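Only one protein chain is missing; all other protein chains are in place.
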Amino acid sequence: MAESLAASFEAVRQRTEALCSPLNIEDYIPQAVEFASPPRWHLAHVTWFFETMILQKYQPDYQVFHEDFNFLFNSYYQSAGERAVRAQRGVMTRPTVDEVYQYRHYVDQHMIAFLSQPLTDEVSALVTLGLNHEQQHQELLLMDLKYVFSLNPLFPVYDADKNLVADHNTQQGWLSFGEDLYTIGYQGDGFCFDNEVSPHKVYLQDFEISKSLVTNGEYLEFIEAGGYQQFNHWLDEGWSWVQANEIRAPLYWHKIDGEWFYYTLAGLKKLDPESIVCHVSYYEANAYAAWKGCRLPTEFEWEAASGALDWGTRWECTSSPYQAYPGFCISEGAVGEYNGKFMINQMVLRGGASVTPAGHSRPTYRNFFHPQMRWQFSGIRLVK
Amino acid sequence: MAESLAASFEAVRQRTEALCSPLNIEDYIPQAVEFASPPRWHLAHVTWFFETMILQKYQPDYQVFHEDFNFLFNSYYQSAGERAVRAQRGVMTRPTVDEVYQYRHYVDQHMIAFLSQPLTDEVSALVTLGLNHEQQHQELLLMDLKYVFSLNPLFPVYDADKNLVADHNTQQGWLSFGEDLYTIGYQGDGFCFDNEVSPHKVYLQDFEISKSLVTNGEYLEFIEAGGYQQFNHWLDEGWSWVQANEIRAPLYWHKIDGEWFYYTLAGLKKLDPESIVCHVSYYEANAYAAWKGCRLPTEFEWEAASGALDWGTRWECTSSPYQAYPGFCISEGAVGEYNGKFMINQMVLRGGASVTPAGHSRPTYRNFFHPQMRWQFSGIRLVK
Amino acid sequence: MAESLAASFEAVRQRTEALCSPLNIEDYIPQAVEFASPPRWHLAHVTWFFETMILQKYQPDYQVFHEDFNFLFNSYYQSAGERAVRAQRGVMTRPTVDEVYQYRHYVDQHMIAFLSQPLTDEVSALVTLGLNHEQQHQELLLMDLKYVFSLNPLFPVYDADKNLVADHNTQQGWLSFGEDLYTIGYQGDGFCFDNEVSPHKVYLQDFEISKSLVTNGEYLEFIEAGGYQQFNHWLDEGWSWVQANEIRAPLYWHKIDGEWFYYTLAGLKKLDPESIVCHVSYYEANAYAAWKGCRLPTEFEWEAASGALDWGTRWECTSSPYQAYPGFCISEGAVGEYNGKFMINQMVLRGGASVTPAGHSRPTYRNFFHPQMRWQFSGIRLVK
Partner (left out) sequence: MAESLAASFEAVRQRTEALCSPLNIEDYIPQAVEFASPPRWHLAHVTWFFETMILQKYQPDYQVFHEDFNFLFNSYYQSAGERAVRAQRGVMTRPTVDEVYQYRHYVDQHMIAFLSQPLTDEVSALVTLGLNHEQQHQELLLMDLKYVFSLNPLFPVYDADKNLVADHNTQQGWLSFGEDLYTIGYQGDGFCFDNEVSPHKVYLQDFEISKSLVTNGEYLEFIEAGGYQQFNHWLDEGWSWVQANEIRAPLYWHKIDGEWFYYTLAGLKKLDPESIVCHVSYYEANAYAAWKGCRLPTEFEWEAASGALDWGTRWECTSSPYQAYPGFCISEGAVGEYNGKFMINQMVLRGGASVTPAGHSRPTYRNFFHPQMRWQFSGIRLVK
């Protein structure tokens, strides 16, 4: 068991560095907006998790790599003490990228030694949490990088082979589900986050759910029908958001000389109408569904239907606000700050995206974002 | 039926004016913050509803009182056309208060004549909606007036006899409810809002709900235990709100020379520790519950328990985000903008307050506010 | 001397009330923006000056009218203690308008008695300052009232006989002045503000100054030539201001169905091309002058030329930042806060407007506003 944990540790840690291999030193630094972080920070922060939560607590005589790093690379764990202002992550040029890699390798060495010892279940669970945490940051790293690159008029290419939004539907039609009690929440014995338990019954009405996600071409019809100009499709705050930000299309779409393009991690591409629409906010997903005379699934409907769906190329907007499941209980200490304190004003997304690490998600996984956010790889599935 | 509707019409309309009887002309004008409106505007807006939604549509040859009033007194009904900027309601001094009363009386006259005719069910329903709408504004009028008055260093008295926050609990202890399917939503044949239907089954786990609401004295213990200084009780956005706004106590509380007072509609009063705490935000209610090792009820738990509760002195914070019930369908036209478009980023409150018009609320009634709001007469009931 | 001061006192005090005679109670209340104040506040604040600066200091046994009024009606005199937040002047409905008039009359009575006694020069000077202060607020009252009324879609009429922007030039052509030393600053023995002294020599180059002010028709040519769309006429911060606020014309101008109107204190009127342009910011005045290949006068040029100019219908924008004259010395106490502390980021305007009380201004008078402000009755005179 400890051996396979060590193997997982090495695999996850190496994948993070592999994701950075196309980057120049310059690319590690900028923070374009407060909600995005620089690659340099992601690399260090996930390492900080292992150093602070594991090595400092459970490895006797462990010497911290640098005493200022707790301050610099803590994200939001108030229990772990003071931390640098979030908005200034892009201002820090020291420690350098090279020093951050040294930090990673120092912690890796100690972690690998640590993982060769017999571990308590509690510690194993914490290491597993750290690996899932790092996987989340792998996806955030790509999201944040795409956002920063998209602001550059040169539209930089991250990886020419990966057109990370060119996914097509494999199924069509609708699936029907009957009014019934369904059990929701993680019931396996592997890892899951604290927000996925405990399993509990939810009563659902009849619903039909689409086997396909909305495509760029379908979404374009909404745009061309004036969807962004008609208040009646929109939630009131969504309509204010559209007007205040002059939203006219999904994030990363550009109309150039009358033709639609979109920025992808493979550079600027002509819009593929068959590809699944990506980078829409909850407001847009909800407005599109209203315009179609449909609605979005609740997260419970989605979970109930998930076994019959082909999912995993987009995070799918649900109509469920992010709330605690019955019996949800916040853990003691810093780990307890992982999920519970964000349960307000955010909407649940289910499924997973092409940028989500393989094996990271599952049918009970609950992702969440504020309703105006759209730098995540989000898509739309309809229910009627 | 039409006769009793006419009687209701007169009663509701007169009560609005009675609520304004303690006011000076000056008091009708100011708008202290964007979310509050001046009495002058409330008086005209509820009248506008009857003129625009009923008389202009269903009374042939009706002459509008003043052609600019649709623009001036529309609140948020985009279907009803352009409207004055919400934030500038307090800037308007014309039409004068006297002219607004003339407008009321002109519309009243025409409405009374109109109501003496046989009405279709559709029109009756619309008039009833207008009366419930006016009752909502009766409560808003008191909320807004209290807010404006509270900013005046003279702490004006609205009505010396009404200490509108001095309500005490009549019951103590806990009620237990068993895991089961409960039916939620309005099932009667009287009026209800579109957000209360259709009735549907919800599966609830075991829960115990308090028979009493949290008192000022109990809440003071939270304050004195440092509740506003400890991040771990708070949702992340709640903690930011506390810090950004230097929140240290419920709205309207003042610590003067070491002693607690609160502003009421009867003026500044010494804090009554036995009285039920009022004017707390969802963030505060949630933090208080966490500090007590309890939680807030969901709106479904509240509704299931409501028959056994003594409710109606405070709007009770629930942990339920304001969302559509299964099968919720937005009506056509302006009336359809009543509820549905606000179903984002708001939390449901259940019950009713001492300032809520008698008979206006019911066990299925769903009130809603943003989680930072606290000028409503809100209180806290715990669940464990 | 004391007798004439008493007569002046009564005249000035009565004129303030006369200016309010067309108002309804409602009109006394609103504050549309932070820089404008309600009539109710102006009435009380100028009275506060006499109570606080004169009666409380120099009249033994004087009983203040109400102990909270110092807090409520102090404007910015930090030496005089705490004061209500400026932005909330429009929120206060108590003391009522009637009580404010009672306050005025109470203070008037005591002042008139006080002024019947022999006064020291120091006290006489202070009373005279108070009267000049009240005259400044008479003009502010009209400026602020016009601003609030202009936001009302009904375009209320303050006084149908006063079209307060319909002034025409009486002279044409240019005046030449030779390079020389000129003496600047007040040299008489009447009242002047501390910012007008001491007189001192200023060396001026040759200049020619226009005998007429720019008219609406001339300014319209600038608009129609695209003046608001061409960055090169504008100061950098002026250009940002134009773009951020979508400025397209002077304040109060409205283009309705292709025709220009402007709001005046006599209501909405068709633009008179012969009338002198009004309500332009320094940015606009400067851009207009640049577009004409001219420039604005310095305040010293204006003063040197003033004897030969017909001035007094508009405050004339000068290119001089508001700074201290050589030897300027801030007085002790609250009176010292009158002028000196505002000597940053503001531009001097010279002359006077049709809304300026008769006899209030003089050739050495220095008015001042921030460069983006335009609710004052400002106009443009060119120099080449």
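The chains carry the letters A, B and C, assigned in the order they are written, with residues numbered from 1 in each.
By our rule, contacts are C-beta pairs under 8 Å (C-beta built on N, C-alpha and C of every residue); 3 or more make two chains touch, one makes a residue touch a chain.
Source: prediction; values computed, not measured.
Colleague: Which chains here touch the chain that is missing from view?
Modeller: Its contacts among the visible chains are A, C.
Colleague: Touching the absent chain in the whole complex: find that residue among C:P153, C:P326 or C:G359.
Modeller: C:P326
Colleague: Which residue among A:P118, A:P153 or A:G178 touches the omitted chain?
Modeller: A:P153
Colleague: Considering the whole complex, which of C:V85, C:I344 or C:A358 touches the chain not shown?
Modeller: Checking each option in C:V85, C:I344 or C:A358, the one touching the absent chain turns out to be C:I344.
Colleague: In terms of residues, what is the contact footprint of the unshown chain on subunit C?
Modeller: Given the touch definition above, subunit C has residues 76, 78-79, 181, 200-203, 205, 231-232, 234-239, 282-283, 290, 319-321, 323-324, 326-327, 336, 341-345, 371 touching the missing chain.
Colleague: Tell me, which residues in subunit A touch the chain that this view leaves out?
Modeller: On the side of subunit A, residues 24-30, 32, 40, 68, 71-72, 84, 88, 90-97, 148-149, 151-154, 156 touch the unshown chain.
One rule holds for everything that comes next: only the chains that are shown with their structure count from here on.
Colleague: Is the chain-to-chain touch network here best called a line, a ring, a star, complete, or other?
Modeller: Topology of touching chains reads as a line.
Colleague: Going by CA means, which chain is nearest the middle of everything shown?
Modeller: Chain nearest the overall C-alpha centroid, as shown: B.
Colleague: Look at all chain centres (mean of CA atoms) and spot the one farthest from the centre of subunit A.
Modeller: Following the centroid criterion, the farthest chain would be C.
Colleague: Per the contact rule at the top, check every chain pair and give me the one with the most C-beta pairs in contact.
Modeller: B-C
Colleague: Report the inter-centroid distance (CA atoms only) between subunit A and subunit B in whole Å.
Modeller: Measuring from centre to centre gives 37 Å for this pair.
Colleague: Could you please state the distance in Å, as a whole number, between where the Cα atoms of subunit A are centred and where those of subunit C are centred?
Modeller: 57
Colleague: Can you pull out the residues of subunit B that are in contact with at least two other chains?
Modeller: none
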